[in-house]
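With one protein chain withheld, the remaining protein chains of the complex are depicted in position.
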Amino acid sequence: MSEPTATPLLELRGIAKSYGGVQALADVSFAIQPAAVHALVGENGAGKSTLVKIVTGVVHPDDGELLIDGEPTRVGDPQAAHRFGIVAMYQEPTVFPDLTVAENVFAGRHPRTGVRTVDWGAMRTEASRILNELGVDFGADTPVRGLGVADRQLLEIAKALSSSARLLIMDEPTAALSPNEVENLFATVRRLRERGVAIVFISHRLEEVSVIADTVTILRDGRHVATRPAAELAHGEIVRLMVGRSLDALFPKEEAEIGDVVFRAEGLSRGGVFSNIAFELRRGEIVGLAGFVGSGRTEVARSIFGIDPLDRGRLWIDGRPFGPRSPRAALRRGLAYLPEDRLHQGLVQPMSVAQNVSMAVLPQLTPGGLLRPRRERALARRFMEQLRIKATSPAQIVRSLSGGNQQKVVLSKWLAAEPKILILDEPTHGVDVGTKADVHRTISHLAAQGLTILLISSELLEVLGMSDRILVMREGRLVAEIGRGEATEERVIAAAAGVAEAAA
Amino acid sequence: MSPSLRGITPQTLAAAVLRLREFGILLALGAAVAFFTIRAPNFDSVGNWQGIAQNVAIVIVVGVGETLVVLTRNIDLSVGSIVGLTAYLSAATFAHYSGAPLPVVALIAVAIGLCLGLANGLLVAVAKVPAIIATLATLAIYRGIDVQITGGGNITAYELPDRFLKLASTKPAGVPTLAWVAAGVAVVGAAAVRWAPWSRDLYAIGSNPEAARFAGIPVGRRVITAFALSGALAGLGGFLWASRFPTVDAVAAKGFELDVITAVVIGGVNVFGGSGTMLGVALGALLVATIQNGFTLLRISEFWRLFFNGFAIVVAVTIDALVTRRLQEALRRRRAEALAARHLEAGA
Partner (left out) sequence: MKAAQAIAVRLLARWETLLVVAIVGAGIWSTTLSPFFLQRANLLDLLTPYIFIGLMAFGLAFVVIAGEIDISIVSNMAASVVCFAQLYAAGVNVWLAALIGLGVATVLGLVNGALVSLLELPSLAITLGTLAAYSGLAYVILSGEGVASFPAGYSKIGGGYIGKELPIALLVVIALALVLGLVLHATRFGRYVFTIGSNREAARFSGIPVARVRMTVFAVSGLMAGFAGVVYVGYFGSARADAGTGSLLDVVTAVVLGGVDIFGGAGSMLGVFLALILVAELRNGMQLANIQGDTQDIVIGGLLLAAIIAGNLLRAVQGGRIRVGPLRLARREVVEHEATEAIIASKLAPENLKGR
């Protein structure tokens, strides 16, 4: 069927892309054949999502070219990608909650009758057909408001199926699906393949990759490592290729004296998000919280910090019960949380460095409620020095700083609050190497001084390098606890992906 | 999982709530009618009902247009001024050319309204002025133009041709002509939001503007269309206004936008955009008109009307938001439980 001489549907040649000095992709070349399932694997940060963005025209490569049907082509924007038949399905669905499933599937391109009115009958029939094909248990007339994340993901798939895609990119489509639904999805994927559609399948679950993929491409650190037929690749081999390096010296973990338990959680649950989470943190300890995106790590942290309500569970700080009612209450008890979304949750972009750094400690800095700009500036200067923030002055507007320096500002904000326990959610996501080292140095130093840190990170090396202990989450549950001594990348990945440990 | 449990999941529940909304208005309407019939003399008479129908007609005509705008998560405060301006222009046309054909004048009014609405749409969609501010400004501007044109004068019923005045006073089949027009507009509006592809885009835009862009819906153009139609229907409303209240001056229909918005919001059009039906709007308008009529008959101060309008908006918005939130939470949990159960099943 797919002869080696056939023209690939899509070919990448020497694709490179960097974001503000961080090389996201370098010289990536491989081809995607029609009528085949092409798995794309790699750690977080390996460059998969950047690659998807380039193919779908969301970002443009700095170098290299894309060939569609053998022709060099510029994919200017997502609409252009659509015209070439390239359709991407995103992890986080974008839906219309007020409309029915059928209308969501056909939003913006309703089937029409002869007199150019909406053909509800055809729309429902077609939507039902697609939903049946997917084997989902909700009907075409269901209002989307009532659907959970998993269902919305299925809806995204249905949307993609309803358009005449030649290349369908599925980014972690199975993350929130039950085994049953995964089965149905795979059946659909196979049917699509028979129709000649090429599917790029991105997944962290390696067993799924072996089940569904014809070809596997492995990326690591923005570079293309291998593209091989799936049949030739065992799990262990894939993991080895994904990881492929030893712990480097980037993570200078200082030895810290680990003290008493300062934080305890028992039976934390939140409906449909995570359940029965229990763990302890000790003074001076850095505990890594690993797991893939969507495993519930961030959600646990948000609930502990009082942003989302807990359905069940109890917490103690320093042995005293703690009810996380609001971030304010959490801060008062010495708990701080650096959120993963720097832009929306961390920074106030149009404000100055000093105003951002002082944000969480303003009550202490403003006796009588009056602002003391000098104190704020002094505070900011202290952290600019300590964290090597490159800003012209504390008065510089945060928006004009680089990503790395912005992240340091957010970190400063929380350090200024002098917490006892600090939850860091992806503290080095999207920052350059230098900043990363600065952040790691600071974290490590603070732990040595007795700060307790819960480090959430998708970057395995970071978790392995920094943590005294690693907790692993999968599908809303805590599935493993690994001590520093026994922690290897293979073990953590295996636990997070839910596969039997790969033979190393 | 047992099929019976699945039978009552999302669709039935949410659909029930939607129907509940219209049912709720009907219930309130029934209660109001019953109350006024008992308490107010003459309430339940043909004449009074015809009066209510006449009062409600223009609110419905303009409300259909306003609904299109609110569906896109915007608002049009300028409709009162557009009604006033086009009412004066219609009356002035007849005063000068008493032989002018009705449809032509109506079309002129609609066209003028369309242009004014178009200006609103451009301000919102192209110049990115928030709808509330843009239409607050045009509310003043259009009224200013109205004043400029009237020059402080007015037009009285004596200057208008009978056939125009009859538009409001005749009652084919016992129902005032105005009400027939309103019913026609409401039916066309209901059909449009159900069957016209562009109107389905309005729901999508109001439901999630970002996703709408992502789905390739021309958001700006649709928003402009909604405002333009709102203006056009306000123009038609102005034409009807002049026949119903034939003494037209520069303050005609001042504050009318509040009546319209009250009807729309009570009628269940979500101020967050994305949901609402024309039937609901018509019922909402009818409810407001009935209660106001009852107040008048009971000699309750007319000033309570204004208070009632505002209070109704606040209550409707609050109930809408709370019900939506509750519903979403309930559905989320139900779904999560169902999924968990299936996970267990699959695991076993």
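Lettered A and B in written order, each chain numbered from 1.
Criterion: a residue touches a chain if its C-beta (ideal position, glycine included) is under 8 Å from a C-beta of that chain, and two chains touch if they have at least 3 such contacts.
Every value quoted in this text rests on a predicted model; they were computed, and no experiment measured them.
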Worksheet entry | Among B:129, B:183, B:297 or B:330, residue touching the chain not depicted | B:129
Discussion item. In the whole complex, not just what's shown, which of B:48, B:262, B:277 or B:293 touches the removed chain?
Written reply: B:262
Response to the item:
Touching the unshown chain, chain A contributes residues 49, 52-53, 56-59, 76-79, 88, 90-92, 94-95, 97, 171, 305, 307, 326-328, 330-331, 337, 339, 341, 344-351, 355, 359-360, 362-363, 366, 369-371, 399, 413, 417
Worksheet entry | chain B, residues in touch with the chain not shown (by the definition above) | 73-75, 123, 127-134, 136-141, 143-148, 152, 208-211, 213-214, 216-221, 250, 258, 261-262, 265, 271-273, 301, 303-314, 317-318, 321-322
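Criterion: only the chains that are shown with their structure count from here on.
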Worksheet item: Just curious, how far off is chain B from chain A if you go by their C-alpha centres, in Å?
Response: 44
Practice prompt. Note which residues of chain B are touching chain A in the complex, please.
Written response: 6, 9-11, 13-15, 194-197, 200-201, 203-204, 206-208, 210-212, 214-217, 270, 273-275, 324, 327-328, 331-337, 339-340, 342-343, 346
Worksheet item: So in the complex, which bits of chain A are touching chain B?
Response: 78-79, 82, 94-99, 103, 107-110, 112, 116-118, 137-139, 141-143, 145-148, 150-151, 178-180, 271-272
